Every structure is written in C-alpha cells, then in structure tokens.
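Take a look at the structure set out below.
Left out: one protein chain. Kept in place: all the others.
Per-chain residue numbering starts at 1, and chain names A, B and C are given in the order in which the chains are listed.
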Amino acid sequence: MSFFDTHLLNLVVFLPLVFAALVLMLPAGEAGQIRAVTFIAMLVDLAFGAWAYMRFEPGGPEFQLEYRVHWFKEFGLSYHLGVDGLAASLLLLTVFLGPLVVLASTTYISHRIKEFHLALLVLQTTMLGALVSLDVLLFYIFFEAMLIPMYLLVGVWGAEDRQMAAVKFFLYTLVGSLLMLVALIAVYFISSPAGARSFDYSSMYNGLLDANRQLSACTAGPPGACDSLTGLAATLHTYGPWLFAAFALAFAIKVPMWPVHTWLPDAHVQAPVAGSMILAGVMLKMGTFGFWRYAIPFFPVAAQNARPFLATLAVIGIVYGALMCLAQRDIKKLIAYSSVSHLGYCMLGIFALTAEGATGSAYQMLNHGISTGALFLLFGFLYERRHTRLMADFGGIAKVMPVFTVAFVIITFSSVAVPGTNGFIGEFLVLLGTFKSDLGAAAGNPHLTMVFGAFATLGVILGAAYMLWMVQKVFFGGLTHRENQHLTDMNLREMLTVLPFIILVGVMGLMPQPFLDRIEPSTSRFIARARVGTPGATVETEQVRVEVMGLPAQPTAAAPSAPAPLAARAVPSPRP
Amino acid sequence: MILPNLTLADFLPLIPAIILVVGACILLLSEVFLGAHASRSYQAVLTVVAAVAAGAMAVANMFEPAHEVFLGFGVLDPFSSFLTFVVCVGLGLAALSSVSFLRKRGAERGEFYALMLFAAAGMSLLALSNELITLFVNLEVLSIATYALTSYLRRGTRPSEAGFKYFILGAFSSAVLLYGAALLYGATGSTKLTDMVGPLSSALATQPALVYAGLILLGSGFAFKVAAVPFHMWTPDVYEGAPTPVTALMSAGVKAAAFAALVRVFLTLGKGIDPHLPLVLFSTLAFLTMVVGNLLAIPQRNVKRMLAYSSIAHAGYLLVGVAALFVTAPGEQFRLLGPSELTGGSPVELARSQALRGILFYLLAYTFSAVGAFTLVSVLERREDEEKGTAWDLERFSGLAQRRPGWAVAMAAFMLSLGGIPPTIGFMSKLLIFQSAVDSGLIGLAIIGVLSSAAGVYYYLRVVVYMFMRPVPEGALTLERSWSTELALVLSTAAVLVFGILPGPITAWLQQASSIFGQ
Amino acid sequence: MNLSQFLQTAPVAPDVLAPSLWLIIALPLLGAFICGVFGKMLGRANVNLVACSAVGGAFVLSVLAFWATSDTDPESRRLLSFFVNPFGTERDYVRYALAHDYGTWFAVGDFRVNFGLMVDHLSGTLLLVITGVGFLIHLYSTSYMEHDESYWRYFAYLNLFVAAMLTLVLADNLVLLFVGWEGVGMASYLLIGFWYTDPAKAWAGRKAFVTNRIGDFAFLIATFLMVLLVGAFTEQANERDYTMANSSSQRYSAALQEKGTVTFLGLQKMAEAIPEGGGGAVMLSTPIAAGPLEGYTFGGVMTAAMLLFLLGAAGKSAQLPLYVWLPDAMAGPTPVSALIHAATMVTAGVYLFSRMSALLVLSPTAMATVAIIGALTSLLAALIAFAQDDIKKVLAYSTVSQLGIMFMGVGMGVFWAAVLHLVTHAFFKACLFLGAGSVMHGNGDETDIKKLGGLRHEMKWTWGTFFVATLAITGIIPLSGFFSKDAIFHGVHHNHLEGLHWVSSVVYYLGLLIAACTAFYMTRVYLLTFEGQRSKEAKLAHAHESAWQMTLPLVVLAVLSVVSAVYAWPLMKAPGDGRPQPVFENFLSPVFASMNRIVATGKTVALDTSVPAMGDYVFAWLVAVSGGALAGFLYLRFFPARAGQPAPAFARAVRRTAQNKFYVDELYELAIIRPVKFMSFILFRVVDALLIDTVAVRGTAWVTARVGSALRYVQSGDAQAYAAVMALALLGGVAYALIQVLQ
Partner (left out) sequence: MAAQVVAREAPNRPMVPISYYLLLAAALFCMGMFGVMVRRNALVIFMCVELMLNAANLTFLAFARMHGDSVGHVSAFFVIAVAAAEAAIGLAIVIAVFRSRGSVLVEDIRTMKH
C-alpha cells in the first residue's frame, strides 16, 4: 500500500480541522466564503471517506488502513487508527452527513456564522476520530471532546431554552463517561502486567481474553466453581460486572437507552437543524458502537449475565419511546422520542447475539442516521419558515408545499420501515435475529425469546401510528392557519439537500448487500467475542484475538502498513 | 567550632532562588532612582526575565543526579527542580498579567514585583529544603511575602481584610507546624529529615503519642498551606481580596511549593512509621477537599471566589495523588481490584513514581489553567466595583465571545482544562492522578474524584455559557488590551491546548522528576 | 387447431419470457415515476396515456406470461413450461409454471431473500385480473378524474398500487410478498387520503394503514416462526422425511442456501415432509428439539403461524376483527374503491392462503378458524349492509361479506372455488363500484340511495351493467357469481376437517343465510337506485349518462361477470378417474397438487371432489331468489304503501344498531385506542417528565446545589471561626492519633 493508504484515515479525520484553520483566517463578515470553504471541506472529506470505505476489503484482516505511532508512551498510549467494517460504515455515514449539514444550515444560521462552521468542522473531526481510533484512551478523548462543539452548537445556535438543554446534555453524558474512564483505567492495569501495559485496544482485549475464557468456562460448571479462580480471572469474576456496568452506563446514556434517555428530547428540541442531524445521525451511534466495540467484548461474561436485563431495557425503549411519541405535541420532540424507539432496535439486535440481529442492528444504525437525520433536516426547513414546533400550528401544509410533503412522506415511510425502504431491512433483520436468538434461554426460559420478539414487533404498529398521526396533523386537512397559507415550497438548494437522503433510502432498501457485506465480518467477530461469555460456548482464540500492527521501532515514524508478523503482534507494544 | 566546607556544587540548587532574589534586589534598588510617575513596565519585564532565567536553571538542574547539599539541609533532586520550574512559570505569567492590572489602579511600585520574586524564591527553596527549620524559615519567607502582597493595594477594605485573615491564620498554622516540628525533634533528636527516619521508628515504640502528635500537627500545618478542607476556610476570602495576579501566584506557586514540602516530609518520615497513618490522613483530607470544594463552588456567582473554591477542589485531586504515595502494596488498601493486583499491579516503586509524576504534572497543568483563568478575571474587573462586590460577577462574562472571541476561547480552554475535559492539559493531568489512584487501589477515591469533577464541570461550564450563549449587556465596560496580558493569555492557552495533546519534553522531565531524593 | 391447442401454444416460449418477468412490475412502476415526477408538466392527456399504457403493457405481458404457463409442444403434446424444483430431487418438476431468480436481495448469516418471481396458474390468473381490471379502471378514471387538478398524483398512486400488487402476486417468497403486501397498503393509504384537504378522508387513510399494520405485525411474527420452523426442520429431519417429500437433505439445504429460507416452494416441501403417517423423524406431533421454540410440536407452531397469518390476512382482506377500515376506505375516489377495495388488494388474504394451501391444510384448527372467521365476518357485514344508505358503503360491506365467503372456502379447503369467486367477484364487484361511480358522476356526487332512484331511464348503460352485476352477486343462474359461490358452499358442505366435523355444517348454513342476505341488500340498493321515481331530494333534476371511457369498462366487466361462469362448469375430466371436474379446479390442480398430496397422506382434511347436483343448484338459487323477492316486496310494495306511518320501535332500534355498524368502531375506540393514548399520556407525564427527568435527574442537580449553598454559610467570614474550625480538625486528628496509640 502506498503512503497515501497508510495516511488515509489521518487525512479523513483531520482534514476538517485543517480547513477549520482556513476558516479561522477568513474574516467573520464573509459568510459566503466561510460557507463555501466549509462545504468544500466536507465534500473533500466525503470523497476521502468514501474512498476509505471502498478500500476496505470485507475479506481482509479485521482492522484495515491502520496507522500507529508512539504517543505518550510513558502513559501507555499510542496514536493508533484503523477501521473495521462497522467503523467504516459509520465513518461513511458521518462524512455523508457532513456536506448536507452545511447545506442545511446556510439560511438557518444567521448569526455568528464563522463560529458555527468552526464548530461543525471540529465536531466532524472529533466524531471521525472516535470512530477510527484503536487506542481506547484516544477513543475516549475524542468521545469526550465531541461534547464540546456539540454543546456549543446546541447552546449558541439553539432555540429559546438552549442553555439548559446544552448543560443538561453535557453533564448527563459526562457523568457516565467519567465513570467509564475509571473503569477504563482499571482495565488498563489489570489487563497486562506492569511494563507491558498499554491502552491499545488489542493489548487490552487480548490481555483480558484468557481470563474471560477461564471465567466463562467455570460459569458453565457447578455453582461456586468460580470461587477457585485465581489472578485476573478472579478479579474479573469479582469486579467484571462493575467494570461492565461503568462502560454500559456511559454508552447507554449516549445511545440513549431507557431510562437514561431524558437528555435526548431536550437536546434535540433545542438544537439547531445541524445539531439535531448530527446528534441523531452520528452521535447516538457512538453509544451502540461503544457497546459493540468495547463494553461487550471486554466483559463477555458480565455482558452475558446482563443481557436479559439490557435486552429488556431495549424492548422497553422500543415500546416506551413509541408511546411517548403518541403523547407529544411538539414535532421535534416526537422525532426525538422516535429515535429512542429506533435505537432500541439497534440495542436489541446487538444483545440478540445472532448474525441477523447484529448485522441488522448495524444496518439500523445507518438507517436511523439517514431517515431521522432527514426528518430533522426537513423539519428544519419548516421551522425556518414558521418558527414553531407545535403540530397544532400546522395542518394542510401539503397544499402549499407539495414537493416538501412528498419528500417528508417518503422519509416517513422509511422511518416506519415500509418494505422497499432501507428501514425495513434493518428492522426486519433485527426482529428476525431476536426471534432466532437465545435471549429467552439467557433469561431463564427459552420461550421468553418470543416475548422479547413480540414486544419489539409491537413497535411496527406504534411506529406507523405516531408517524402517520404526525404527518396527518401537519400536512393534511385544511389550511387552518393564515400564516401557513403563504409558505413557499422547497427551493433548489433544499431539494438538493434532501435528494441524497431519498436516493439512499431507495438504494439501501433495494441493494443492501454491498453495505451488509462490509458489516458482516465485524458482525461475526463481534458475536464470537460476545460468545466467549456464554457458558459452554466453544470459541477459538484465533477467532476472537485482536490482531493489529505493532508499534514502529523508532518513535514518530510512519508505521509499515502491512500487518506485522504474528510474533511482533503477540506481545502488545512494549514500554521502554 | 568546625566550619562546614561547602563546595560550589552545594550552591547549584540555590541558583534559581539566587537569581530571583537578585532580581528582587535590583528592582528595589532601581526604585530609588525613579520618580513617582516614571513608567515601571520594565519591572515586569525584569521579573519575567528573572523567572525565565531561574526556570531555565531549574530545568538544567533537573538532569543532575539527586544528592544532598549543605550537609543535608537541602537536597538537589529533579523533583525540587521541576517544582521550581513550575513556580517560575507561575511567577512569569502572574507578573505578565499584573502590568496592566497595576497600571489600571495606578499602583505600579517596584516592591510589588520584588515581593513576588521573594515569594518565588521562598517557594523554590521550600521545595528543596530537607530540614525542618530550614523548611519553616522558607515557608515563612514565602508566607510573609504573600501576606504583604495580599494587602498590597491600599484602597478599599478588602485587601487589608484579606491580608489580615491570611496573616492571622497563616501565622496560626505555621505556629502549629512549628510546634509539630518541635515535638518531632524531641522524639528523634534531629531536625534533618534524613536523620530523623531511623530514630523515628524507635521513638514510635517508646513514645508514640509524641510522634503522632508531631506528625498530625505538621500535617495540619501543610494542610493549611495547600488549603485542604477543613483547613481551607481562609482561601476564598484571601483569594477574593488579594490582587488578582497575586491570587494567581498563590493558587499556583504557594500550592505547588507547599505540596512539594508536604510530599518530601511525609515521604521521608513515612519510611520511619507505619504508612497507614499518612494514608488515612491524606485520603480523608482528599475526600473532604474534593467534595466540599466542588460543592462550595457550585453556588458562586463571583467568578474569582468560584475559582478560589475550585482551587480547593484541585488541592483535593492532588491529595488523592499524595494518598496514593503511601499505599505500600498496590491494591492492598481497599482491595477494590482484588488479589490479582499482586500479579497485575505495579510494584510499589513504580506505583509511587507514577503518583509523583501525576502530582507534578497536575501542578504544572493547574498552574497554566488557573493563572490563565485569573489573568482573564483580572482584565475584566474594575476597582470601582470591588466595594460593591460585582467586580467579578458572572455577568462580566456575558457575551464575551462576541466582544473578544480570543479571550472567550482562552477562558473556555482554561475552564475545560480545570474541568478535566479532553483535549486539554487538565484532562491529561487528571488522567495521571486517577491512574495512580486506581493503580494503588484507591478506587473509591478515584470514583469520588470523577464524580465531584463532573459536578465541577457544571460551574466551569456556567462561565462558558455566559461567554458564548448570553448577549452582550448594555453599558458593558470597554475592554482595553495590553501586550503583557495578551502574551500571558496566549502562552497559557497554548500550553493548555498543546501539552494536552503533545507533551513534548515535559514527559521526559516528568520521568526524571518522579525520582525524589531518598526514594 | 382446436381451442385447447391454441391456448396451449404460447406465442412467447416460457424460457424466453421468464427472465423478463420483472417488466410486468417495472412498467407500472415506471408509469408511477413518470406521472409522479413529470406529471404536472406533461399535462392531463399525456399522463392518462402514460398511466393507461403502463398498465396496458403490463396486461399484455401478463397475458403472455399466463399463456406461457401452459405452453406445450404442438407436435409431441409435451409440456414446455416447467422447471426443476430446487428443493426437490433432480427429477421433481414444478409444472405449468415459470420462474426466474434475479439474485440476492439481502443475505445475512444463513438467512437469505432473493428477488425471485414465479408465475403459475394461480398467480397467472391474478395477474390477468389485476392488470385487466386495473387497465379498465385506469381507463375509467381518465374520465372520472377529468375535473381534478391533481390527476397526475392520482395516476402515479394508481400505477404504484398496480406495481405493488403485481409484486405481491409474483413473489416466490414470503418476504418479497410482504413487500407487495405493505406496498399495496401504502398505495391504498395514499389513495384513500387522496383528497387530503378533508381531514376525515386523511384520517380514513391513516386508519386503513394502521389497521393493516396490526395485520402486518402478525404477518411478520408468522414469517419469523416459519424461519424458525424451517431451521428446526432441517435440524431434525431425516432422509425418510425428505424422500417422503420427494427431496433429499443436501438438495434441500443447498436450495435453502441458494434460493432463500422462506420461498414458497421450500415451505411446500417442508409441509409435504411433516404430515403424520409418513414415518419420518419429523411429524406434526414431533416436539422441536432446541431453540426458542424448544418443546413445542411442529403442528402446534404451524397452527400458531397460520393463525397469525390469518390475522395478517384479516387486516388486508378486512375480516374480523380488523375489517373496520374498509368501509371508511370508501373516502377514496370510487375507481380506487373498485380496484383496491373490491377487486384486488382486499383479496390478498385469499391469495396468501391459496399460495400456502399446503401449509394451511396441516392444521385443521387453523382452517376451522379461518372458515368461522369468514362466516361471521360475512354475516355481520351483510347485516350491516341492510341498513346503509350510502351506496358505496353498501358495496363496501358487501365486499367484506363476499371476502368472508372466500375465507369460508379457503378455510374448508375448497381453494379453487375461493380463487374462482375471487375472480368473478373482482369482475362484478368492480362493475358495481364503477357503476356506483358512474351514478355519482351523473348525479353530482350523490351517494345516498334514498336521494336517487329512477335512474334506469336516464343512465341506460349504467343501469344495464349494474343490473347484470347485481344479478351476478345475488347469485342468479346463469351468472358467474352464482356458480362460484355455489361451488364454495358445496365444498364447504362436503369437506370435513379432521376432528372438527361440526364446522362444515355450521359454516354451510351460515353461508345460505348470508346468500339470502346478500340477495336482499343488493336488490334493495338496485331498486332504490334505479327503479321507482326519482327522489325529491336529488341534487340534480336529471342525471346524465357518463362518457364512453366510463361506460366501456362497465360493459366489459358486465360481460366478463357473465361469461366467467364457464369456469365453474364441470367440463373437464379429472386426471385420475374420468370424473367430471370444473374447469377452474382442473386448471388450478397443479398449484394445489402438493396440498392434495398432503391431504392424502396426512388425513387432516377429507376433501370431496364431487360436483354439485342439479338439486343443490336449485336450492341455492331458491335461497337467493327468496332474499331478492323479499327485498322486492318490501321496497316496491310494503314501504311505499305505508309511507308516512312511523315504523315500530323494535324495527327502528334494529335499524339504528345496524346503521351504526353494531357500534364496533366505538367499541374499538373505547377498548383499544383510548387506553393506548391515555397510557402514553400518563407514561409521558408521570414516568418520563416527573419520575425520571424531574425527580431523578433534576433532583440530583437540585440536591447538590442546595447542599452547596447550605455549606457556604459555614463560611461566615469571621477569622476566628476559621481558626476554630482548624483547631477542631486538629483536635480530631490528635484524637485519631491517640486512638491509634492506645491500640
């Protein structure tokens, strides 16, 4: 591979930041230029991101396009990037949303334009960084750093009650992730002996692997068999649940799962269109991604024990979120709660631990990013025109905004998972995976699986109920309000912004296979890693062991991109 | 009567202090030749030069092998040199920020900078003193200088009040410390820390009460200087009343020096006694300090006072690191990570050096963030409002982002760094502290720490909210800029952001500095 | 060459046609796209042209496809249209069918769905109905919608519907069928709410979609159960099971991998493998060994799945308990009601069960339930139809009722008759609806039959066709409706479900009652609309006959509803013994072959293949006539005679109840919708807003802040107090030290 390939991810991640510097130099008055530069930045980033997505070979090693150099090696860190299938897909989603977000905000944001676009670019960098970082602490840094620009987006350019929402969002997510930090440090210490310690994903996972296997082996045995464990396994036996809980809490808040979801409606309602789009499109996925990449693989046994509980929460989230929607008068709040419901599907698919479920969940992440992102985008257009979020203030819009209505209805169908749209594939796979899963067995009675499945499927009905209810209230009926009679339909810019979403809805609905192929490998690995925790499951170490490139010999030298020989990888980066 | 034969090498560690003192003397002398209305900005320059020179010397010393000097009254080790460096950083930044501050109040007089320099000298000497009386004297040198600085501004009631409180309580606490020193001397028959270790263990057997009382008294003396709850009560008032640059110096330098002395004394004496005592002592202090400091800061609308409370909270985090120093076997204390620590955990030395590293890096990080923050507070305040007490009100920050985006970003960086949000230096330092805490099994403290820091983020964010999300109030006073303040802000912002991502040489220094003499 | 030979030599050979089956769907879809996107700029005429030609083209292709299904070599009389059943042995052919697989749609793990299309005689018939009737209705619409400015939207939706319906019929697996299944629901949602400015209409559309969603919920779960069942089957089945189904394990699993998990052929094979008496490892009574269904028997799961499918079908085909949406769906334009809510979409349930007949007959319980549900729905709808004055509402309820009759047939195993009734019903009901539409068109959109009347002179064509269609649906010899309905009743009477013999007679007599009722209310509608004097309250003094685009379809449909009677006549010879066999049964026998095999081995149903005797015919005819005669007597003699006198109280009470549809909607509102809304509201206010957000989240923040502001008052500002605190702390430390010492 060329120098370019080794640095592709660096490029994708930091390109927005570079352009941010450029924007910084522009005079604040030059709104047009600032927008143009930001838009170009996002476009270029999209190009590189798409390229990275294409470069990712489904059949290849787990992590590709790796790049790793020394960084804070005294603290056991290294600057390590790389993508697996899921990360690549989410990366594509992120870079896809980038330019559209800029387009969506061209007229929405009227003041402090420069700061706004700076925040957007920085946010893009942090999100991409969190997706591609293979050093857990690096991930954490990006994971937390992305709060700052989002916090500003909500707080500065948000609606009337923005400050409360911004602070709530920030603190809510921070509390969880700080506890995770402690757990993370603990894992750092227990995962490998002094001297060999590193925050690198591979060394952390591989360090815990054997202990996890011992643990699950003894959990299969008679009760009390685990008390005879020694060393790391014993530690995991005692503290694994707590560590897992810390991780799970952090990510559950981010997802958000019921009952730690209450920051989401406020943040969404107050955020500007760009904020809502990114929040729904990408940021929530950080939670599911975290479960997938860190929480469950690190502590498969604890995860296994917590599975029924978390799956129950997910199902509750599905139904509860949908019911919440029925009680809303505020359109953005409704869409926000629908996110709770949709993300419930994602979590359920993850905890189903079946190929269908996990892949469906990953696909649902992308779908949700597209459909809900588009819903927020479209509503943003409406809000720009009317500056109200209450359904009661609309009605009969279809008469004056036919094209807008068509777009909205199409996206609505995708959101309620009508077959032929992308939403269907994800939802169908998740539900199928749930029905095939052993959730019930994990919960004590195999037949409970049916209960999980049936309740989750209820979301299908409720979803249609609340979305169409909203559509009817807003678009159909007579034009009761005078203000609405002179609304103008979407202009070209707005159509161009929506079009990609609509196209993707169709494409991902009818030709999902290319996307699924890239997700599949990381699904199988994820399931194998999670299966380490199921008592009596036979998982080969080779299946689950994380293989990454070693650290370069001399610091700050570009690492060789070909995966290092196994001998080099067997021990994680040695600390001098 | 034998005169000790001192080689030149013995003076090596003193050089930074000497530079500072010389600078001070030059300033005082130069005052003689100046008219009342002559411009005095050169004094700040001189101070900064002295600080830089001293800092450079300190860095140079940092790579000397650790050894005793002056017959063991002082030591030269990277630890003390690093602290001197930190102190000089604080001094330089504070001096830069005081130029326009003093000019605004027409209070430019040479003794201000001279006192600053004396105080800094006292700090750097405190960091390396290895004998109780020397330690006491140096402590007094820096204290007396700071007493004077605190009540330096004559107008208004606040400075004198602050000075009074600081002085009375400071004298009180140093008396306590001294009494403790006396008792320990009685128990061991020596005041040199290194010589006390041996007798201490035997004295512990014969007259434990004496030893314990001495240690407790000593400890509370230090606890006062580092403003640990419940010895913190003076802090908010003094910090509020003192001239803001002085507050900055206090929050950075005094704290750093005090921690240096604390760590040195208790590490050295700790070898002589059951380490359980200091562990419990400092864990308790850390717990109280973190929680109470943060809780008290939450309701503050007065930013300067809020920062004062937050500095208490930060002392708490530092104390977590100190507590981690006294865990003899990793994980043995709370067993929160279970027996596996014996396999997985670091050996004591490694854990200890990690803790030291954490403390030192935290001190540096805090210096940058806090001094920067106080600098910004100082440029926003106006003397006329001080009596009304509105000089430091949150309102001052409303809409700062529109008026001075640069300042707003800088302040935001300081706030996030104080709150420990990546990618700032504050995050890295907190990470190191909690890392060492977890490594020594002080998980409980670590969790309390992160939770209380989450609470802390609330009031830090409030400042950001006012700066970025509030409109500019009518009749907001004009913000004049001055090169020195801008420089100070730029430097500290750059440090806060860059060292948070690329530590540069600092990690190497830290590796060095975490080796303390006698450890 | 004679007729049969002509019919059996297709102009386009099956292997040529199969790869281009997708065109049948693609054409209307393209039409929908063009009309929807460019319709406005194209103008009315072009849109009409595009829409009609799209469906017309689909019709031509369907004819070719239909033709190809029975393509035989003229010389050797060898069948040309067949292919090897991928799930069976190499020698196991699917005859009279053509299929093509367009590759993967999505495949994850061992689950796969392909874009697989298949045409056999069943789907072929429906293709013709859909595209044929569809084309006529498009033609009709060009005139009916001539005054509506958003015609382009209308035709886009209509084409979209046709495409979805064709997908439903052509799909060779459950998931692809589900695409059409929901697609038609979506299209009907759009079309019912076509005049969205009227909130009631928009609401009706939503009601239809959500009600259908309830059915889809069941459909999805049933599909998942099928997947699990197939999985369990492949786990547990041994070679004997496979040989019994004329297949082999590796062929079967290979086909599963390549063709997909829930293809109808695969399910059929499984069904053939598991009936009792085969002596394999897997029988209906075999418990499932592992997985979520562990412990349940195959038969039990099959029954459950079928019942769930029944709920799904009930949603789509407006059966109890989900029929409520159909009458409201009349809010849509009348041609839509004709196409979607009479001819095609609502029959999807019947199609589904006929498609899966092999599975259905495995579970007599499910069959009985289907039949009974059908009977009850039919009766209820008929009773409601008595008292409706809105002509479209009457027709809607009669549709529900007729669908119920089809379900009776399906439930009792007379699939061919059910499908036949589906076809004939499509003809005459479409004719009726279009007639009603023509009546409304000519009378200023008047729908109340009380305000019509005496139209036979003013709208001759409409009257004639409506008359014929009425006779057909009432069941008057020799029209198609009579024969198809009678075929169902005959089968219902003579077939017997294993262990549930009482069902057949119950359903049969209910059926007769329904037939009488049907005759009654249809006659009523006819008389009130066309006979007698023109009502005083009529909107227009004189109605006008509609344009040819509207009358032509009427005529064609009327003719069809006459001639399609031929299909029910026993003109054919049964393949085995030379018994006479109705044309349609013979025609569909390849489709239901595996069903028959299963019945033969499994003995779950006793199928009777006798043809009705003259006596039966007469009896059924008498029933119908009596109903009609009663209506005639009442509305021509009785009521006009005692006009003005108040009706007796009980009569009025009955009438009111019937008019209000027995308050079923109100019941649902009260029992389901209100509670759900209320619960969601309570949950939102109490759990979400109060408990979680206020108490838990804000509460924490609040407590922290309060503690902080309480603590700050310790900071009294008094230096001595500070000193005191320090001294106390010191004391505490010393005390601790002393304790240490004393220990």
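Quick note on the criterion: a residue touches a chain if its C-beta (ideal position, glycine included) is under 8 Å from a C-beta of that chain, and two chains touch if they have at least 3 such contacts.
Fair warning: this is a prediction, and the values are worked out from it, not measured in the lab.
Student: Given that one chain is not shown, what are the shown chains it touches?
Tutor: Touched by the chain not displayed, across the whole complex: B, C.
Student: Can you say which of B:Asp10, B:Asp77 or B:Asp237 touches the chain missing from this structure?
Tutor: The missing chain is touched by B:Asp237.
Student: Which listed residue, B:Cys25, B:Ala175, B:Leu479 or B:Ala508, touches the chain dropped from view?
Tutor: B:Ala175
Student: Quick one: which of B:Lys165, B:Lys255 or B:His314 touches the chain that's been left out?
Tutor: B:Lys165
Student: Where the complex has a chain not shown, which of B:Phe70, B:Phe85, B:Tyr147 or B:Trp509 is the residue touching it?
Tutor: B:Tyr147
Student: Tell me where the left-out chain touches chain B, residue by residue.
Tutor: 132-133, 136-137, 140, 144, 147-148, 151, 154, 156-165, 167-168, 171-172, 175-176, 178-179, 181-183, 185-186, 189-191, 236-237, 240-241
Student: Which positions on chain C touch the chain that was left off?
Tutor: Interface residues of chain C facing the absent chain: 712-713, 715-720, 723-724, 727.
Everything that follows uses one rule, which is that only the chains that are shown with their structure count from here on.
Student: Could you tell me the distance, in whole angstrom, between the mean C-alpha positions of chain A and chain C?
Tutor: Roughly 39 Å separates the two chain centres.
Student: What is the distance, in whole Å, between the centres of chain B and chain C, each centre taken as the mean of its C-alpha atoms?
Tutor: Chain B and chain C have C-alpha centres separated by 78 Å.
Student: Indicate the residues of chain A shared as contacts by at least two other chains.
Tutor: 171
Student: At least two partner chains per residue is the criterion; list those residues in chain B.
Tutor: 458
Student: So in the complex, which bits of chain C are touching chain B?
Tutor: 701, 704-705, 707-709, 711-712, 715, 717, 719, 721-723, 725-726, 728-730, 733-734, 736-738, 740-741
Student: Enumerate the contact residues on chain B facing chain C in the complex.
Tutor: Touch list, chain B to chain C: 164-165, 168-169, 172-173, 176, 208-209, 212-213, 215-217, 219-220, 223-224, 230-231, 233-234, 236-237, 277, 280-281, 292, 294-300, 455, 458.
Student: In their complex, what parts of chain A are in touch with chain B?
Tutor: Touch list, chain A to chain B: 72, 74-75, 112, 115, 137, 140-142, 144-145, 147-148, 151-152, 155-156, 162-163, 166-167, 170-171, 174-175, 178-179, 181-182, 185-186, 188-194, 230-232, 234-235, 238-239.
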